[in-house]
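Every protein chain but one is kept in place in this view of the complex.
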Amino acid sequence: MITINNLSFAYKKQAPLFKDLSLEEGAGQIIGLLGKNGAGKTTLLQLISGLLTPNAGEITVNGQIPIKRSPEFLEQIYFVPEEFIMPTVKIFKFVEAHAGFYPRFDRTLFNDLIKQFELDQNKVLSKMSHGQKKKFRIAFALSTKCQVIILDEPTNGLDIPSKAIFRQMVAGALEDDQTVLISTHQVKDVETLIDKILLVDNGRIIFNNTIIDLSEKYDFKIVSHLPEQVLYSELNPMGYKVVTAANGNTSEVDIELLFNAINDGVKFN
Amino acid sequence: MMEFKNNKGIFQQIADNICERILSGDYAPGDKVQSVRQLATQLGVNQNTIMRTFLELQHSNIVENRRGIGYFVTENAPDTIREFRKEEFTKEILPTFIQQVKLLRITKTELEPLFNQLKENEDENK
Partner (left out) sequence: MNNTFNINRFGKLLKQQYQLAGKTLALALASIFIGYTLILLIFTFNNAYIATMEWLPFFIILNSAIALPFAAYAFPAFRSKEKTFDFLLLPCSVTEKFTLNLIIRIIAPWIVLPVIFYISSRLATELALWYFPQSNIEGFRLWAIFSQIDHDDLFFAIVSIILTGLIHQSVLFTGATVFRKQPLIKTLLILGAVAGIIIFYFYIIIGWVEIYKNGRIPWFAVFENNENTVYYLIGVEIALLITTLAYAFYRVKEKEIA
């Protein structure tokens, strides 16, 4: 359970990034955190994991205050940042050194994930390519079975087959009490994976809805001519991509289209 | 107005796929359907979405939930699915089809294969 109440945050000598941001998310979800460049996606994730101190407001994760960084909190959260440096040790050595800190670490799952990603346990981490390192960190993150797993741009640097494997791994490896937060620009990479969209803009969460709800309430389609009752449209080689109110059917949510519609000022919910 | 793309919601797509497999005989009535986790892993799709698929299918009496074991194909699932599909066909596909026939001025001779198939179906049902 992640709760944020009236959060304000600004970097030193900079305009406020968040003003009065509030949020409440229960366990058992994969949440997609979207937003324009500089909207503060990474900063929000760092605040939730206790790497930054809020200027005002409070954050709690499973009842704990992140910035206190108590071991009890830290062993419940695993963060895969966009950029990281790996030590010069082999994969299995790294796991031996770190797995013990995470009480729910699942070695069978880890070995399985490493195999799916075609990584070699005897390879030295610092010598692997960025994509391979990333795959390793994601596999490690999922194996910790932490209640909160944060993935910052996880598909950046992954090759095309790895992106599909990534989705399969995340979708299959989760328990009911886990929450996954994924921040990304590559919406297509996680479209089927996430079940909730959070959109950060202008210091606030401006959109917070589940994919199922969206697919029931709105129609996302490509048409040759613009229908009359259209919420948002954009040109497409085949005609128009449009969002309309649903007519009883469900439709596959086109998150990119949704994102553009919201940025254009269309009100959903 | 032509619609080029009107994909159903993902949970609907997965439900359609399961129905397809029941119709084709992949799953016989009484068979256990793959678990939520298995399907999620296989498709790379959120478990909640898959859960939703099963709830829909259960609601339509295509699968039933045996507590703690999983979801099973019901006895009359194939018939139920056919009913649903027929309804969908007459409501959505047929009108568009007729519209196209009209638009392209298609004649009876050009639709010969269609009539043959219709006749075959009728013979089978006798």
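When the chains are written out, they are named A and B in that same order, and each has its own residue count from 1.
Following the convention adopted for this analysis, contacts are C-beta pairs under 8 Å (C-beta built on N, C-alpha and C of every residue); 3 or more make two chains touch, one makes a residue touch a chain.
As the structure is a computational prediction, the values presented were derived from the model and not from experiment.
Shown chains touched by the hidden one, complex as a whole: A. One of A:57, A:81, A:131 or A:227 touches the chain omitted from the figure, and that residue is A:81.
Among A:49, A:147 or A:210, only A:49 touches the chain left out of the display. Here one chain is not drawn; of A:96, A:120, A:159 or A:264, the residue touching it is A:96. Interface with the hidden chain, as seen from chain A, comprises residues 11-12, 46, 49-53, 69-72, 74-75, 77-79, 81, 83-85, 87, 89, 93-94, 96-98, 100-102.
To be clear about the criterion, only the chains that are shown with their structure count from here on.
Looking at the complex, you find that chain A touches chain B at residues 28-30, 164, 166-174, 192-195, 211-212, 215-216, 219-225, 227, 238-239, 249-253. Only residues 1-13, 37-38, 40-49, 52 of chain B touch chain A when the two sit together in their complex.
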